[in-house]
Each structure stands twice: as structure tokens, then as C-alpha cells.
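For this view, one protein chain was removed and the others were kept in their places.
Per-chain numbering from 1; labels A and B assigned in written order.
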Amino acid sequence: MNQFLAFIKKEFFHIYRDKRAILILLVMPIAQILLFGFAISTDVKNIKTAILAPKHTEMMERLAEEIDQNPRFDFVGFLQIENEIDNYLRTNKADVTITFPANFENEVYSGLDNRVCISVNATDPNTASIESNYIAQELYNILSEKTMKGIEPQVSPINVHLMYNPQMKSSFNFVPGIMGLIMILICAMMTSVSIVREKESGTLEVLLVSPMKPFSIMIAKMVPYFGLACINLVSIMILAYYVLDVPLTGSLFWIIAISLLYIILALSLGLLISTLAETQIAAMLISAIVLMMPIILLSGMIFPSESMPPILEYISKIIPTRWYISAMRKLMIQGVSIQYALKEVYILLGMTAFIIAITIKKFKIRLE
Amino acid sequence: MIQVNDIGKSYGKVEALKGISFSVDKGEIFGIIGPDGAGKTTAFRILTTLLLADKGEAFVDKLDVKRDFKKIRKMIGYMPGHFSLYPDLSVEENLELFASVFGTTIQQNYHLIEDLYRHIEPFKTRRAEKLSGGMKQKLALCCALIHAPKVLFLDEPTTGVDPTSRKEFWQMLKKLKAQGITILVSTPYMDEATLCDRIALIKDGRFLSVQTPQETVNRFNENLYETSSTDMFRLLTDLRKNSEVKDCYTFGASHHLLLKNDSSLEALKKKMLALGHQDIVIRPTEVTIEDCFMKLTKE
Partner (left out) sequence: MADVICVNGLTKRFGDFVAVNNITFSVKEGEIFGFLGANGAGKTTAMRMLCGLSFPSEGTGTVAGFDIAKQSEKIKKHIGYMSQKFSLYEDLTVMENIQLYAGIYGVEKETMKRESTALLKKLDFENKKDTLVSSLPLGWKQKLAFSAAIFHHPKIVFLDEPTGGVDPATRRQFWEMIYETAANGITIFVTTHYMDEAEYCNRVSIMVDGKIEALNTPKNLKEQFHVDSMSKVFDQLARRAKRGE
């Protein structure tokens, strides 16, 4: 036990004396949360909207006014003929156009067919889908809540409901994603690099030729990073709650429990990498290319995995971070009870067991 | 104390060790001497249980290096090449760490390292990366000794260290030997061979000889001459052109010379004088390990 504590103390010295490591470990997570929360936002504002209505009625005027008053939208004008839609969208005079059918006003309250057509510039598909959602929501609000002519609409003209994140604030979505990324970065990358550094410098040779059990060397290397990951977990949650107004509605116990499970999974990944890599650079590259890239692109952190091509969606299923993010979204933002996130928990548990099993199998008590 | 039977090791196609055998007695300083890349480090790693040999068997204190590696790891001290220390830890922190890793304390075995540690104690708060080569070497030896090992494995402890620090280091080893510690040491410096009780000369993964330094020298079995003149480089080339000369090579202040027939010595001297060499000296000299090594590699 004494050996073990002495070793952990030494690990803390390493981290403490490496100013760059401290910067990466403690400052970067906070910076990322703030960056994603405020600066890099997929929120869309000032959507330029044009309306094509066959009849320029009072209702249309009111609709235009409503749209213009909403900070999300800028009303850019009424169109006369259909050809103008294309013209407006191409020249970026408008981002979205709404086309109303000829007898919309009569039919919307009578229950007859009343299809409204929304055209969106989809050069950036992500933005386009957000824009169309917004406009649909807005139209629905205007038509249903503000009863026109005092009569309820018979049929909701557009069937889009935005739940849980009614303002569609993207920072909500990013918080679980960043947590997933940072835990991997700290636990997998930093742990593997620090173990491989000892391989390179030859100190691992001396340690292996000591009575200290090789496996306890590895565990001792993990402890400080486990601690750091916990500090980050707490700081991110505090930031998320107080600064970004993420609701954290679900059970705090389960949010932390699942995060700890995920941290352990990331640590074992780091250990696995350290058994494969011989140089610090190799460890960095494996962490960056095999872990970080897929996490950023495929875990659903930025792009929803449901909208990926099938192959990528299958690949995304083996990325632990995907399940972690999914569980965190359910618990932190949706606020559902743990039953609904059990599937994710089981998958994460299975993955952890699997990685630990491979690591133990791969682990070498000698140099080769 | 150490028993090695025909161990061999390959890395892919490269045969690093081609079957070496030797044994080391208790309290002996045994030197493995040879250039870089000869297989010294591989041999050390096999004996310290860090590598598995492809063939052969080896025992440290009757314990099998393969099967009983846990027991061996408790009783040996190992100092790999390039002194493995933690550069960002201070002298004291390094020593404390290695003491606790081996389940002991600095106080417990202070008597073993006292002589060494006195030299570095004034700098005990300095980080290891800021120490000079000689100091690092002393600290690394302290770290390897702190748990009072029975056998000490020192892989090239003097490489890159200046000659004076090297001599001090060997004096330390003599003192450790007096305390009954068995020492296996490797070095590329031939002049250190005479400081060992027995030596193995190694080249390209093979032992050229395993004997005491004196026996090694005796086996040379040829008359060796040293020669000098005012123009050393020209003397070297002129001597090599001469048909009576078997071999001639630089050796510090003089050249070492081997003749095909010792009776031609005077004639050779005259020939060199005729070629315009001044102050020419040719006289018998003592054979060194380095001469033996070169002779053995040529054979």
C-alpha cells in the first residue's frame, strides 16, 4: 500500500510540474464548454423569410407582422409568382419561403385540404432542418394560439412539435457531447501518454524489475487522472447549470453514476492504448485518430447519428461516447427516469467489461 | 549466483544473441564488454526478466528467469542504459520513490548508499534533469541499491561519462563487491575490463571469450610492439605497406605492431629510417584487453 501511495504521489508531481498538462486538464474543459455554449452555436437567428400568397389578405399581413416581430425571423417581403421563390433563395435574399395555397384562409378553419409549402435553402442541411423546424413551429403557434377571426383551426396545418428543448438551444445538446469528449481526452489520451512516456524513458524497465506488481503500476497511473476527470465532471456540471442554464432535471445520482462508469471505460481505453503504443507520439496519434475523430464526427455530439448513412450509423453504435451522450441527454435534458436510459447503461457496462478484458489479455509483464 | 546456458534471442530477422553461456559466482564483478549493438542490453533484459529468450535457460540465484520472475524481481537491482530517472522529480524524490516501490525506506539501507549519496546530497532538491552525467549516474546507482539487492545488473553505467567520474564509479563498485553484492556490468570501454574479476568479450551476439582479464591477455600469445616516430600517420601507412608487418594500428600515443616474424624487427627499423622517419622507436609492450578484442574479432 505504501508503494502504491508513493507512486500516486509521484504521478501528481508529474502533472503538477508540467504546466501544459495542467492547462489541458483543467482549463481546456471549461474553455470548451464556454466556447460551445456561447460562441459556436448552431442556433439560427435572423432567418430571412418571404411569403408567397396568391391573395394579399389581411391575414397574410398579420402573419408577416408576427414573423417580423420574432427575433428569429426577418420578414423580407411578399412574393408575387412562384418563379420568384427560386430567385430569392438563390440570391440569398431569403433563407426560407412560405407558400400558401389559393384558398388557404377558408380551408384552414374548415378542415379541408390546406397544404402550406415551406422551401428552404438546404446548402447547409443542418441549418436548413433547423430553419424549417423553426418556421413550422412559428406558423403553428401563430395559427393555433392566436386565433384568427376567433375560431380555432380545425386541423393543425403542420405537425411539428418541439419538445424538451422548446427554444432549441444547441448548448444543451453540446454539454453531454463535451463531457463525453473531455473524459476521453483526459482519461484515455493523458493516461496512455503518461504510461508510454515511461516506456520511452526507460523508467518502466526499472519499475518492472521491482517487486511492485505491474498491474498496480497501471492502476496507480490511473488514479490521478480519475481524480482530475471527477473534478472536471463537477466543474462542467456547475458551469452547465449556472451559466448555460442546462436544466439537469433528471436524477443527479444517476448522472454522476453513469459518468463515473464512462470515466472508468475511458481509463481502460487509455490503458489499452498504452499496451499497443511504443512511443508518446504513437499514443497521441492513436488517441486522436482512433478515438477523437470518430467521437467528434459520429457520436452524435454534433451530427445526429439518426441522420447518418446506414454504414456510419452502424459504426457509431460501437462508439461508447454515443451511448454516454444519449444517456446524458435523456437524464440531463429530458429529465426522464433511469428506466429509459437503462439500455445505454447496459451497453456501457458491457463495453467497459470488454475493454478491460482485452487490456488484461494484452497487458505485458515484460518488455516485448 | 548467475547461470546462463546457451540463451539466444531474435528480433524478427535480426539475431541479437546467438547463444551465450556463462556463470557468475557470488560476490564477483563480471563484465560483459563489447561495442554498441553487440547484444549486451538484450542479455541484461533477459536476465532481469524483462525479455523472454527464444532458446536456452538462465538462472539468477537458482531461480528461473522465466518461471520465477516475481521472486527475482524482488532481489535484484537494475540500472538500465541511460540511467532511468524521473527528470521532473528532485534527487530526493527519485530516491524516496524507488525506496517505497521496493517496500523500504532510505534510512533502512542508508549504509549501502552512504558513500555515493554524500556526493549528491548537496543537490538533493535539484531536479534530476539538471544533474550532470556523473551525478545522474551516481543517483541512478543509489536508486538501484536502495533495497539492498543481492545481485546488481548495471547496463553500460559509464557510457557518456567522463573518465574521472568513471574511475570513481568503479571504486564504488569495488566497495559494493566487498559487501558481498554480485555485480554484472556491461561497458563499451575496453580499459574498464581490468577492473572486473572476469570478463566476457562480446561481438555481434556472440561471446569471443569468457575468462579473467589476465587469462584473456595471456591467451594473446604473440609479441606486441609499440612504435612511434615524429610523423605518426605516415608511419602507420608505411608500416602497413611493409610485407613483414602482420598488423599495425593506432594505440594512443603510439602504434601497436604485430610482426609475422619477430626476428625482422631490426630490419624493419632500418627500413623506416630509410623512408625518412625520425626518432623511430619500436619496443615490446604489454598486451591490453583492447588488443585482444581486436585480435579476436579478426579471427
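Throughout what follows, a contact is a pair of C-beta atoms (placed from the backbone, for glycine too) under 8 Å apart; a residue touches a chain by one contact, two chains touch by 3 or more.
The structure presented is a predicted model; accordingly, all values stated were derived computationally and were not measured.
> Given the contact rule set out at the top, which of the displayed chains would the hidden chain touch in the full complex?
Every shown chain touched by the left-out chain: B.
> Using the touch definition up top, pick the residue from B:Glu114, B:Asp162 or B:Glu215 that touches the left-out chain.
Answering carefully, the residue with contact to the hidden chain is B:Asp162.
> Which listed residue (B:Gly19, B:Gly56, B:Gly103 or B:Gly133) would be found touching the missing chain in the intact complex?
The missing chain is touched by B:Gly133.
> Of the listed residues B:Lys150, B:Lys203 or B:Lys271, which contacts the missing chain in the full complex?
Missing-chain contact among the listed residues: B:Lys203.
> In the full complex, which residues of chain B touch the absent chain?
Chain B touches the chain not shown through residues 34-38, 119, 122-123, 126, 130-135, 159-167, 188-191, 203, 232-233, 236, 249-253, 290, 293-294, 297-298.
Definition applied: only the chains that are shown with their structure count from here on.
> When the C-alpha atoms of chain A and chain B are each averaged to a single point, how far apart are the two points in Å?
59
> In their complex, what parts of chain A are in touch with chain B?
Spelled out, the residues of chain A in touch with chain B are 2-3, 5-7, 9-10, 13-14, 17-18, 201-203, 205-212, 365-368.
> Touching residues of chain B toward chain A in the complex: what are they?
Within the complex, chain B contacts chain A at residues 45, 48-52, 69-70, 73-74, 76, 78-82, 84-89, 93, 96-98, 100-103, 143-144, 147.
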